[in-house]
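All protein chains of the complex are present and in place, except for one that has been dropped.
For clarity, chains are labelled A, B and C in written order, and residue numbers in each chain start from 1.
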C-alpha cells in the first residue's frame, strides 16, 4: 500500500521486479502456451506490459525514439485500434518466437530507457500520469499471469504446481452474519486523491435504499451444501443464459474442484477443499444462483463500495504468497475480507458512470469500449497486488468467466 | 388505449381476435417456418399464447380441466421449467404437425372454455390478474409474430410483402433539437394503477443528474450520413463486443437495407428508404456507435421514463396498419414519437429494480431470469398494440439483436 | 420395370404422376420445412425436378421459350454452377413462397409444354435422352422426398405417420448363408442397352478374386445382437472417423430406433422392431463396424455387381406401398433382396470408373463432381421406383449419412 508514497522511479522498479518474480517459477515452455482464447501466455503478458511503456511513454516522451523491434508493435498490442493493427488474441499462443529470453532482453532495454526518463527533473505531469497508468496496467497483468498459468496447469493431466503450499492453520468458520447500512443519497466513485482508472470516474451522486451485507464471503463449505442440494440440476435457481451454459458445458461444481468435491486444483497443486475458505472461481451465473438459493442476492456495486469505505484496506493479497484464498479470521466483529482473497461479483452491469468520459486518444480504449455484457467485481483477490486495489476499483468480466479468483458475498434488502 | 377500460371478457375477445387478424395474410406455409433460433413460426406463436391460458388459467381455475392435447403442453411451453420439459426453441420450425388448422381449432376450444370462465361473477382476483397477464403476453407475441415474419420474408429472394403499403406523404424532417430535464432524486417504475409486468416494479427512488433528450428519434437520413462517413469501418466508434460482431458478420448497414442503401425491406415489401423516417432495426451496438459518432449518448432508462411521463401516450402503433415507422410530424414543438414507431435503445442494462421480487411459482420465470446480457428498450413501435405500452414499460433484447423495430434517440449531459 | 418399354411420352406422364402421388398425403406445411441441411423440403423437390425439364429441355428445344418465372431459375437450381448462381442449399426451408399451390401450377405449366414437345415426331435424339435423364432424375427425387419427409417427421415429438401401415405377416428369418463366386478378370459397368447414368460408364475390365456373399441383408435381430454386445461402446470395431462421430453424436443404435430398442420410427409411424426384417438407416460406419464384429466385411461394388447380374431384378420397391423393408422370403435358395428393401453399403469409395468422362456442359455436373468422400451403395430400396434400378446402378452417400434406407450384406474372402 505504501507503494503509492514512493517516487515514481522507485515504484517503477518495484512493479517491474514484481512481474519478474511472479514469472520466476516458470520455464520458457510454461510461458509460451495459451490454454484458451480468454487467457494469454505468460510471455505475452511480459512483453505486452513492456510494449505499453514503449508505445505510450517512450515514443511520446523521447524524441526520435526507435522501437526495440518494429514487429513487436504488432505482436504485443492488445486491443488499441487507434495505435494500429494487432496480432489476433486467440493466436497469442502460436508465438514460439520471440523467445522468452528475447522478451526478457526487451524488458531490460525498455527498463533502461524508462530509468533514464524517470530521472528527469522536468518530467511532464502528462507523462508521469501515463507511467502511473502503465504501472497499474502491469499490476493487472500480474494477476492475469497467475490466473492464466493456473488455467494452463489445470489442463495438464500432471496437475503441476506453480508454487509450494505454505502451511496454513484452518481455524474454523466465522459464523455468517449481516451488517446493516443506511444507504440514501450518496456518492460513489474515486474521490480524487491518488491514482484511479477512468472507469471509476466521475465521482457522482446515486441513491440506494438501506441494505444488509454479509460479514464475509461465502465459503467452500456453504457452497458445497448448494452443490449437494442439487443446485446445478435445478433450472429454477439460474438465470436463463446461465442455465444454457450449465447444460451445454455440463457444469456440476466450480471449475477447479475435483469431481469428488473434496479437493480443488490450486496454484500449489491439488489440495483438500478447505470448507472454511471462501469459495472461488465462480462465474457470475454460479454466484447468482447460489444467492438465490440462499434467499439473498448479490450486492450492487454502490452497496459494496459504501460498505468498503468503512473497511480497512488490508487482506490476503499476492504479496502474502499464499496463492489461494484463506479462511476468515474468527475474531473480528466487522466486515471481513472486503479486500483480497476473492473478487466479489456484484449484480451491477459494467456501465459507464453518469458523466463518464473516456480519455483522449488511444488510451481512451483502455476501459470504455468494454462497457457491455460484463458484470462488476470488487475488492481484489489473493492474486492482486496490495497497492493496486481500493474501494472504488471496478473489475469486470463476462458472466460465464470462471478462471479469475472470483467469489461472492451475500446482500439483502433491509 | 381504451382497451383497459373494457371488461376483462371483452378485452379477451379483442386481443384474441387481433392475433387472428395479424395472422390472416399468412398461409399455412408462412406460419410453419422458423428462419432463425431467435424467431418462432407464426403457428407456434398462435399456439403458445393459447397454451398460456390453458396452463396458467384453465388448469388452475377449472377443476378437472383436461388439456386439449397433452402433447401440446410439451410443444408449446416456451421456457417455464417449473411447468415441465419443453420442445427445444431452435426446433420450433420442425413442427409441420399440428397443422395450422389444428392450432386454430385449439385456439377456438380454449376460447370457449375461457369464455365460460370469464362469465363467472365470482372470478377470483388471482385468476383475473393471470388472465390480464395472459392478454399482455399475447400482445407481446403479436409484435413478435410480425417481426418474425418480417425476418422470414427477408430471407426469401422473392421478398414477399406481408401487407399492401398505405400511401404516405413524406413531409420532410423535423429539425433535431434537444429538450432539457432537471433530473434529481426521482421515482421511476410502474405507479400502481392498471396492469404492469413485474419487471416494472417496485416503483422506487433513484437519482439522476440533469440531462437533455432529443425531440425525436434519429432518421434514416441521419444514419445514412454515419454509414457514408465510414461508421461501419471505424473500430474506434464501437464497443469492443460490437466490433467483433460487425467484423464477423460483415455488417455494412442496418439489416434490412439494400446494399445500395436507397431501399429497405419492410412488411410491405421493398420500399425506397425514406430519409425522414426513423432508422429502424438497429442493434444496440449500432445505436451506441451512432451516438458516439454524433457526440452524444443513449439515454438511461431513468432519463427516458422521466421524459416519457410528460409525453402523450399516442403514436404510430400496430392499429395504424402502416407496418413501418413514419416520419415525425413537422409542427409539434414537444418530444415526438416517444411512443410507437421504433423501440428506443437505452444505455441501461436490463437489471432487477431495487427490491424486485419475481412472482411466485412458474410465472416467476416470466421476466426475472432474463435479467443479464440484455439492454432495455422503451416506448413501443409500429408493431406494438397501442393498449400494450406505457412510460414504465421495459422491453429488453441482447445487444446484437436487429430484427425488432429498434431505433434510437440521442441524449446528452447537461 | 416395363416402364422402359413405354413411349417416352407415356413414361413422362407416369413418372410425373408418381411424384404427385407420393406428395399426396402431405399438407402444404409438411412440404415446406427442411429438417437438416442434407434434406430438402418436399415442395423444393417438386419444383426442382420441374426446373430440370425447363432448364435442360424446354429452353433448349423450344425456341424463344420463356421461363414460367425467372426467379425459379435461381430458387430451384440445385448445384449446376454452369447454369448460374443458386439459392443456398441449407436455406431451402426458408421459402414459404412460392406456395405449394404455385409450385403445382408450375408443374402443370411445364407439363403442358413438355406434352406438346413429346408429341413431335422429329424429336431430336439429344433431347429425348435429356428427357430420359430428367425422368430418372425425378425418380431419384421421389426417393429423397420420402427419406426427407421421414426425417422431418422423426423430428416431431408427435411422430406423425406418412401412410397407413399395411398388414404384414412375419414369417421368421431366412438362415444366413454365403454363396461363392469365382471372380476373375471381369467386366462391370452398364452394358449399353437402355438408360444409365454417366457414373456407370464406361463398362470396363477389372479383376476380382473369388469371394463369398451373404444370401440376404443383415436383419434387425442380428444387428440388435451387435448393439447388445456393446458394439457402440467398443472403439476397436470402428473406423477412426466413425468412432469420432459415434462419440460426438452419442449414437447408441440406428437413427430411427427407439431407445428401448424394441420399436422403430417408420413412414407408417412408430412400429415394433421386426427382428426378421433388414436393419435399415445405417451409416457406412455402422455397417462397417457390424461387419467387422461379425468377422466379415462389406462387399466391393465389383463383387456386388457380379452377384447382382445373376439375381432377378425384382423386390420390395416403392410401388409395393409398404414404405419399409420387409423380411426375406423363407423359401428361396438363391440370393435374396439384392434389389429393393435396403440399399447395401459397399466398401468401395465412389470414384470415377477408368475412362470416365463427364457429360459435356452443365449436365456434366450431375455426378462427376461428387466423386470423393462418399461410398457406393447398390440395389435400391423400398423407396426406390422399380423401373429406376439395375445391377450397374451406383448410389453414393457420405459415410455418416443415416437417413437413407441403407443396410448391409456381408461378404468374405474365399
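Note that in this section a residue touches a chain if its C-beta (ideal position, glycine included) is under 8 Å from a C-beta of that chain, and two chains touch if they have at least 3 such contacts.
These figures come from a predicted structure and were not determined experimentally.
*Asks:* Can you list the shown chains that the absent chain is in touch with?
*Replies:* The omitted chain makes contact with A, C across the full complex.
*Asks:* Of A:93, A:325 or A:340, which residue touches the hidden chain?
*Replies:* A:93
*Asks:* Among C:229, C:272 or C:372, which residue is in touch with the absent chain?
*Replies:* Only one listed residue reaches the unshown chain, and that is C:372.
*Asks:* For the chain left out of this view, which of C:239, C:263 or C:313 touches it?
*Replies:* Checking the options C:239, C:263 or C:313, the one contacting the hidden chain is C:239.
*Asks:* Name every residue on subunit A in touch with the hidden partner chain.
*Replies:* Its contact residues with the unshown chain are 27-33, 35, 43, 71, 74-75, 87, 91, 93-100, 152-153, 155-158, 160.
*Asks:* When the complex is taken as a whole, what residues of subunit C touch the one chain not shown?
*Replies:* Residues in contact with the chain left out: 79, 81-82, 185, 204-209, 235-236, 238-243, 284, 288, 300, 347-349, 351-352, 354-355, 365, 369-373, 375, 399, 413.
The rule is simple: only the chains that are shown with their structure count from here on.
*Asks:* Which word fits the touch map of the chains here: line, ring, star, complete or other?
*Replies:* line
*Asks:* Do the two copies subunit A and subunit B share over half of their interface residue numbers, or under half; same or different?
*Replies:* same
*Asks:* Taking each chain's centre as the mean of its Cα atoms, which chain lies farthest from subunit C?
*Replies:* A
*Asks:* Round to the nearest whole Å and give the separation of the Cα centres of subunit A and subunit C.
*Replies:* Centre-to-centre distance between subunit A and subunit C: 59 Å.
*Asks:* Mind checking the centre-to-centre distance between subunit B and subunit C? Centres are C-alpha means, answer in whole Å.
*Replies:* Going by mean C-alpha positions, subunit B sits 46 Å from subunit C.
*Asks:* Let me have the rounded angstrom distance from the C-alpha centre of subunit A over to the C-alpha centre of subunit B, please.
*Replies:* Centre separation, subunit A to subunit B: 38 Å.
*Asks:* Residues of subunit A that touch two or more other chains: which are they?
*Replies:* Within subunit A, no residue touches at least two other chains.
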